[in-house]
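Only one protein chain is missing from this complex, and each of the others stays in its spot.
Order of writing sets the labels: A, B and C. Residues in every chain begin at 1.
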Amino acid sequence: MKTNLRVRIGNLELKNPLMTASGTSGYGDELGDYFDVSTLGAIVSKSLTLKPKIGNEPPRVTEVACGMLNSIGLANIGVERFISEKLSKLKGSGATIIANIAAKRAEDYLSLAEMLSDRADIQGLEINLSCPNVKEGGIEFGSDPKMLGTITRLARNAFPRTLLVKLTPNVTRISELAKAAEGEGADGVTVANTYVGMAIDIYKRAPKIHTITGGLSGPAIKPLTMAKVYEVRKSVNIPIVASGGVFTWQDVIEYLIAGASAVEIGTVLFAKPNVPEELLIGIENYLSSSNLENISELIASLRTGIDRAPTH
Amino acid sequence: MKTNLRVRIGNLELKNPLMTASGTSGYGDELGDYFDVSTLGAIVSKSLTLKPKIGNEPPRVTEVACGMLNSIGLANIGVERFISEKLSKLKGSGATIIANIAAKRAEDYLSLAEMLSDRADIQGLEINLSCPNVKEGGIEFGSDPKMLGTITRLARNAFPRTLLVKLTPNVTRISELAKAAEGEGADGVTVANTYVGMAIDIYKRAPKIHTITGGLSGPAIKPLTMAKVYEVRKSVNIPIVASGGVFTWQDVIEYLIAGASAVEIGTVLFAKPNVPEELLIGIENYLSSSNLENISELIASLRTGIDRAPTH
Amino acid sequence: MPTNQFLESASVIETREVAAQTFLTEFSSPKIAAAVKPGQFVMLSFPNTLDPLLPRAFSVCETKGDRVILFYVAVGKGTTRLSKMQHAEKVVLNGPLGTGFPELSRGEKVWIAVGGSGAAVLPIIISAANNSGASPTAFYGARTKNQLMQFNHIRIEFATDDGSAGFHGTVVELLKDKMHDSRPDKIFACGPTPMLASVQREFQDKIRTYISVETPMACGMGLCQGCPVKRKDGTGYYLACKDGPVFDARVIELAAGAV
Partner (left out) sequence: MPTNQFLESASVIETREVAAQTFLTEFSSPKIAAAVKPGQFVMLSFPNTLDPLLPRAFSVCETKGDRVILFYVAVGKGTTRLSKMQHAEKVVLNGPLGTGFPELSRGEKVWIAVGGSGAAVLPIIISAANNSGASPTAFYGARTKNQLMQFNHIRIEFATDDGSAGFHGTVVELLKDKMHDSRPDKIFACGPTPMLASVQREFQDKIRTYISVETPMACGMGLCQGCPVKRKDGTGYYLACKDGPVFDARVIELAAGAV
């Protein structure tokens, strides 16, 4: 049986639901050494800022149980060098490209969206409002539905193609953020960025990450983000891109069932840069052995059956 | 070198910072088969309600990466049977006893606190406002500083000995809850309960936990709760009891450095019911090899040195 | 406090594949070996790793002197890992746990029906039954022949869904078939939930029937309240790990395909 893996987010049709997660695949250059990046649904760039950023002081990464903490500080080459140095090579590899942007002022999001709107080879824009590492450019915008709405509107007006808003999970009710994004015209929401976490070197009695706290990613966060995808699915109608702890094809299927239309893979690439190959095979096998021709039949197909509210 | 492990929370002096976490050691009966429970700082009971509760339908537990989800639904024998059937046996074992209580109405917290205040062998009360499984009795009270304050005040007026308020981590800013508890006279805050999580059986396309979402515990949450302990430490002056993912003595030390005065151990007991023995040895060895005579020197001793805020 | 539960660091003696994806592992675990009764189980955990995190439940299959033998089907990461453990590697065993099958008395006729990983309980029941002078008969069902295993010295009547070995049909059909000629005093059953439900339905009103249930467990010792089994009288739940895993078939309601 031939299965159809195509999914649509706004006007963009992805050949399959696998995307890379921003900041975990650079600008796509290196992954080409390990597999054919044109087989992905899309590649999402490292968060781009107006000016290049050198990023935070080391240490920037540390391993914790089933996850890692990072505080990169948005180190990136800036939007201009991305366009001039990286884009055409990436395009040449056949990849579908989504640019992720971050800024510390609302008007900078607008400038970034405008600069990228001219480049038709940038098929989507993902707004990072949720990076927990960078005070003003991250958590502050992303945890306030109003600010999030404002920036979504600015980007929406400037960028004609697919617009994703990436949400922070470090809030009481993520669905309120999702509704704000939907209300201002986002084509989809990415659920979610990393969780604020911390680890201490008990011999130095010092934080293991220079900025004291960092963002937790990896399998540890999968159940948390799964619950958030499910929460958001019940409150908005636009597609959800899930991001958090995908390591196996089973994880991809789990997110689709919970309500995601596509899935970003991040931390797993560090250990298995060619993982998309095995994920795609796994997804296809699962669909055919479940007699599903179309991946859309799987999306949000959770059977909750009877009323499962607590009984007390 | 003889080290002093004593810590104080309100008027209660614990012989060391190790407590069991509510709901992970029953009423203390079973643990006695594996080690001497009088060696613990304290035993915290399963959450007690006014009437017995049968709890949620199965499945109630499932394993996830470095953690587990549970949705027990506060199954417990009720406060009266706890007092009549369990208390004297527990007391006989030499344990220091803290009763954990939960309810779905504010006035029930008051009744529970009153019933337990008469029993001097209950040396502390921990208020569970944060169980994510039970709609009204859990997350609703616990995520609203006002409701939390009201209940803290009721319990404070009724219960003369040590009063702990256990916070939910499923909020944007846990320190606001901690401040509310402190403001109404809590002797300490427990940081924190479990995180809302979800897992799906991809073959049945059904939730792995009957109530769809459950509470995530275990090592997966340790970096998250560590960051919250650190956040709370900066905003209140009362002692913090850390609860989340402690598996090794290193984890205990890490929480103390981050700012906790005591630490609850939960999920680890399922795999290693005698783990307190090795934790105590590890803590003592660490202290003596660090030339610390008194465990209080360790508490909140994180060296953050230079300004570690993100650089841009 | 006197206790008959132990937390033992047990070293692997050997592992053998005995049927499709099915293994026997022998451990040195003297305290548990001495104390365990038929139908009781151990919680097995892997030291020095967080993956898997929680202990896994296994019925004790057999004891030999100081040794505890487990019989299991490699279905997930714990059992797969176990099946690859080499001589002298260590696990931690917590047990014996739970309430097992009732003791048998001299002359009592017991039929033991097992399926899948439930076959684990056969050897230990048979040897206890023989010791007490009872008269056990073993029935063992599977989908197909290569999932079955022959335990040493035990006469077993097999049943396969596809007829590739023994009786052509389910183990419950085999029991019903045998009932035409004779009738046991008790039935013990251990296996997948649908099989247990069928045993319960067919025999609970006629013969004293005991079934050993499997529910997800986090602790195995009553700490977590994670293993409820519905009481038939509607008053709530038993705990599989303390009140069970073996129950009189008349007192519980099996989950309707829910787990």
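Throughout what follows, a contact is a pair of C-beta atoms (placed from the backbone, for glycine too) under 8 Å apart; a residue touches a chain by one contact, two chains touch by 3 or more.
Keep in mind that this is a model prediction, so the values were computed, not measured.
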{"item": "Contact set of the excluded chain (shown chains only)", "value": "A, B, C"}
{"item": "Touching the absent chain when the full complex is considered, from A:Pro17, A:Gly124, A:Gly188 or A:Pro219", "value": "A:Pro219"}
{"item": "Touching the absent chain when the full complex is considered, from A:Glu63, A:Glu85, A:Glu107 or A:Glu293", "value": "A:Glu63"}
{"item": "Contacts of chain A with the absent chain, listed as residue ranges", "value": "23-26, 29-34, 46, 54-55, 57-63, 65-68, 70, 72, 75-76, 93, 210, 218-219, 247, 267, 269-274"}
{"item": "Touching residues on chain C - with respect to the absent chain", "value": "48-51, 77, 86"}
{"item": "Positions on chain B contacted by the hidden chain, ascending", "value": "65-66"}
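One rule holds in what follows: only the chains that are shown with their structure count from here on.
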{"item": "Centre-most chain [mean C-alpha coordinates]", "value": "B"}
{"item": "Inter-chain centre distance, chain A versus chain C - centres from mean C-alpha coordinates, in Å", "value": "45"}
{"item": "Chain centre separation in whole Å, for chain B relative to chain A (CA means)", "value": "33"}
{"item": "Interface hub residues of chain C, defined as touching at least two other chains", "value": "50-51"}
{"item": "Sites on chain A at which at least two other chains make contact", "value": "65-66"}
